[in-house]
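Right, one structure below, let's go through it.
Only a single protein chain was left out; the remaining protein chains are all shown in position.
Just so it is clear, A, B and C label the chains in written order, and each chain counts residues from 1 on its own.
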Amino acid sequence: MFYLKRLQEHQKIFQRSKFWLGIFIVVLLCIILISIPPTLSQQPVVLNLLMTAPDAQPWKQFLIKDFEEKNPGIRINLIEGPNATNLLEDLYTSAFILGDSPYDLINMDVIWTPKFAAAGWLLDLSDRMTQQELAAFSPKDVEGGRVGGKLYRIPMRSDVGVLYSRKDLLKQAGFQPPETFSDLLKISLALQQQRKVNWGYVWQGRQYEGLAAMFVEVLEGFGGFWVNPNTLEVGLDRPETLQAIAFLKETVAKGISPPGVTTYIEEDTRRFFQSGQAAFLRSWPYVWPLANAADSPIKGKIAIQPMVSNALKTGGSCLGGWGLGIAKSTKHPEEAWKAIQYFTSEQAQRQFILSAGYVPSRRSLFTDPEIVAKFPYYPKLLEIEDKAILRPPIAQYDQASDILQRYLSAALTNRIAPESAMKAAAAETRMLLKTRGSRE
Amino acid sequence: MTVIPSGNLQTTTPAKNYGTNILRWGAIAFVVIFCLAPVMWQVLTSFKVNQDIAAVPTIYFPGRITLNHYIELFNRRPFWRYIFNSAFVSIVSTAFSLALGAPAAYALARLRPWGGRVILAGILIVTLFPGILLFLGLLEIIQRLHLGNNYLSLIIPYTAINLPLTILVLRSFFEQLPKDLEDAARVDGYNTLQMLVQILLPMTIPALVTTGILTFIFAWNEFIFALTFITREEMKTIPVGAAQLGGASGFEIPYGPIAAATIVGTLPLVVLVLFFQRKIIQGLSAGAVKG
Amino acid sequence: MAKLELKNLNKTYTPKVIPVKDISLTVDDNQFLSLLGPSGCGKSTTLRMIAGLEEPTHGRILLGNEDITFKRPGDRNMAMVFQSYALYPHMTVYENLASGLKLKKTPHAEIQHRVKEVSQLLGLEDLLHRKPGQLSGGQRQRVAVGRALVRRAQVYLLDEPLSNLDALLRERVRADIKQIFATQKVPVVYVTHDQTEAMTLSTKVAVLNNGYVQQLDSPARIYNHPANLFVAGFVGSPQMNLLTLPCQTNYAVLGDSKIPLPDFPTVPPQIVLGIRPENVRIAQPEDQQTIRGQVYLVENLGMHNLVSVRVTGSDAAPLSVRALLPPDQSWSDEEITLALPPQNVHWFDVHSGDALHSTHSYPAS
Partner (left out) sequence: MTNLQTIRHREQQTAWIFLLPALLLLLFVFGYPIARAFWLSLFTQNLGTQLQPVFSGLDNYLRMAGDGRFWQSFWTTIILTISTVSLEILLGLGIALVLNQQFFCRGVVRTIAILPWALPTALIALAWAWIFNDQFGVANDILLRLGLIKTGINWLGEPTLALIALIFADVWKTTPFVSILLLAGLQSISSDLYEAHAIDGATSWQSFYKITLPLLMPQILIAILFRFAQAFGVFDLVAVMTGGGPGGATEVVSLYIYSTVMRYLDFGYGSALVVVTFLLLIAGVAIASFLLNKSRLSKGNT
């Protein structure tokens, strides 16, 4: 109370002093400026979409122009984000956490979907597409967009782990493509001994998300699992996991993989393979056009196949890829859906793939004559696509993956023994996932 | 190295003097190069054409000079907006922290409030809190008040973060003012607020300038709140906008534009430092040492 | 107008404030009261309490018949001149003079009129647009006085306004101040540690020590009839001779001499004799109260010689007496006889320090 009374006493100065007038003006200016930005974005409907700067180029070339021509009332505002996809994820995340997201459409990596859905940022798209419509997409891609039985993401482009091999070398040495891990080791060693190549097999061993993607495939091949998304059971300390690590360590120990492989990311391994130094490479489809470029020493000498496995299992390939979702906070869900329908349509995808060389999400396009003419390996890719496996679709995937990456990398670089590393990794993962099961 | 600060002691022989002189100028040259070289390198990079930037061995002084990186910066990004946002947020929060800090500093310097020492100690400790301890709690408030992507979401924390320094510096200035002046004002009929605004603040303009410059620098440079509380392009400040520059292709980090962005973002501060070097030194030491 | 009254003013000690124990005073209209005392006596604290810059722990301040003890300084309509002048450095002389009036919402024309009047009185007309930094010390002092006068206050308070001036200027300004404030017809309270200022300016002097009023009287009575040892010792230069002497029946023993005591009701075993150096003279044959002593120090003050004499016969506890003697004689190591005229001798109680009076009251001076 005394505060108010004193304020009144001071009021004379408030009225007279230039000082306070100045402050008042500043505050006023401030308020005016604050209220400007929202009013800027009115009619026509603008849909904001964020993606990495390199990804944005093919979108700009054709898709957006075509869509805006066909839908005059809607404009797509493409925001170019940083190159690293994890930074992109951070941008989306911080925008949604803040509660004032500028993004209407969300261009999502497959591993983001459970997180974004669990956080309640995505619009449920289950009723927007019929079963028949969905059947046109690769089932694994669609599955990657489902969380808790609801559909949140429509696949736009797919991506899947691929084992590349030098078919010329295999043929010369009289080998069939490898089926099992021991095949892979055996053929590699043989080719190395014949001095055909310096190294047998290269993979991504750096501590980053690529390591998890690579490891999921090896784990699948040994019949192990990482996290069961339904029961949240953790399988990292099971014998299968240790077998998988033993295999990877063996490749280095036997000189099949270069010692630096534990620091490699995709581009390091591609350069290695493309220069003809390795017989096998585990990577993504993007390598194909580059390795078959006119100036590539291995042009026309490579084949693709799914990842190998042990004798009891069939191999699996890690699923990647991007899809589109709609932000729950958007003011224009209908327009956004229209955009998604267009971008995931067969015709738009065909154009997109022909110009940018991405892997389609629609099954029909893998065998589309026009596309096969340009990308002859796509039918084979479809086979691999059908064997694709998902990284655990759990909401806390990022954290789980980080735990795995750290301990796996430590095990691979001999800083921790594999058993204790995986024990710790399993313990930390269980601690992380425990909350839902134990409380509530 | 000579360690006698005044340098007035001429007890050494001329030969030895010559030696210390060389040492001294060597040390000065080291300081200058150490402090300036990284910035100069960025300046040079920003004017190089892309081939020169990626040349091996490194080209130090480019034969070809280009402004393309700057042009690209302003074309591909709303860089003017970034500059405006940074300037606006910095200026307003500086004004606020002076407006809130000056009365508080006066109260602590002269009005002897109960618990004044505790308050002062609290203010001192608070200057040591890094932003990472605060952003989560502030984020919740901002979510609840829907202040995300609003200038206020930066202005309020910046004002608060600058308040302790403002209070400490201004308090030490107020304490140095002659007390008679305030008594004279009281006898003349000024109340405390009038006295503060009409008599004391005009006399503390140098101190206000000092504090204002420091708070402006802090606000301009702040990163973590700007990164967290602003996600719309047109609301971003320069440090965040520049840190999030992406390249045109996945394998090329746009070093040229990044260098240009560095230069554009640091230029205002370089100018400030050039003009107010003395005041910055004075203010920093007043805030830290006298507290 | 109104009289200013202080009733049992007390301010207990805080780290920044010199304590005041118990001060009661009255200053009437037209009275010029000096608070005189050494530093640390509480005179400034008293003034600041009158101004409202400090609040008393106990006691009351009355102006007219209104209790203003806790009124804010600005509402008391008092004006104050500070030792440091405390001019607002960022305002011109005109603004300095006008600031108090502006705050009181005085009409603009009235402000101009009063500033003009005061600046004419003080000779500030040509300086009105300068800032304090561009003025000399004397000019600043005049602005400070002007800022008070412009207010046409009910009470004027001056806190050692001359102490920052050099000696020559001080005398001139002193005279000016006396004239100016004589015309104001309101109570003026003047704080100083300089007895000359107090004596020359005041109609009434309050000598303060240790937070108490030692004596409140006219300057002449303060000088001629100091109420106690402190006042006796503090007022007057060179300082009064103060000698602690043993008593025998109705004599005080000073060396070889016996000084007769006035008829006190009781004779204490010891007593303090006080006599100002200017009242001590070379004994003439007709003088009755004389002492002999050895000259051991002669200080030439120009108009007089200040001669220090060791009293003969006080070897056990050496006593010395200082005398102001005409400069035309030279003294060195001589034994001389000095006269202590009885009408100029003051007696003080050894313990309380109070002046002792004979049963016959002194004639008023």
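In this section, a residue touches a chain if its C-beta (ideal position, glycine included) is under 8 Å from a C-beta of that chain, and two chains touch if they have at least 3 such contacts.
Predicted model only: the values in this text are computed from it and were never measured.
Taking every chain of the complex into account, the chain not shown here touches A, B, C.
Which of B:73, B:92, B:167 or B:207 touches the hidden chain is settled by the complete complex: it is B:167.
Per the touch definition above, the residue from C:46, C:69, C:99 or C:228 contacting the chain not shown is C:69. Only one of B:22, B:36, B:71 or B:205 touches the chain withheld from this view, namely B:36.
Taking the complete complex into account, B:103 is the one of B:62, B:78, B:103 or B:202 that touches the chain left out. On the side of subunit A, the interface with the absent chain consists of residues 2-3, 6-7, 86-87, 89-90, 93-94, 97, 115, 118-120, 206-208, 263, 395-396, 398-399, 402-403, 405-407, 409, 424, 427-428, 431-433, 435-436, 439-440, using the contact rule stated above. Listed by residue number, the positions of subunit C touching the unshown chain are 52, 54-55, 67, 69-72, 75. On the side of subunit B, the interface with the absent chain consists of residues 1-9, 11, 24-25, 27-28, 31-32, 34-36, 38-39, 41-42, 45, 53-58, 100-101, 103-104, 106-108, 111-114, 116, 119, 122-123, 125-141, 156-157, 159-161, 163-164, 167, 192-193, 196, 217, 220-221, 223-224, 227-228, 238-240, 242-243, 255, 258-259, 261-262, 265-266, 269-270, 272-274, 277-278, 280-281, 284-285, 288-289, using the contact rule stated above.
Quick note on the criterion: only the chains that are shown with their structure count from here on.
When each chain is reduced to the mean of its CA atoms, the one lying nearest the mean of all protein CA atoms is B. Farthest from subunit C in terms of Cα centroid separation is A.
The mean-CA centres of subunit A and subunit C are about 93 angstrom from one another, to the nearest whole unit. Distance from the subunit B centre to the subunit C centre is 56 Å, each centre being the mean of its Cα atoms. For the pair subunit A and subunit B, the distance between mean C-alpha positions equals 39 Å. For subunit A, the set of residues that touch two or more other chains is empty. Of all residues in subunit C, none touches two or more other chains.
Residues of subunit B touching subunit A in their complex: 76, 88, 92, 95, 99, 139, 142-143, 146, 148-152, 155, 191, 193-194, 197-198, 201, 227-229, 231-235, 244-251, 253.
Looking at the complex, you find that subunit B touches subunit C at residues 178, 180-181, 183-191, 194, 199, 202-203.
If you check the complex, the residues on subunit C that touch subunit B are 48, 51-53, 72-75, 78-80, 82-90, 99-100, 103-104, 147, 151, 157.
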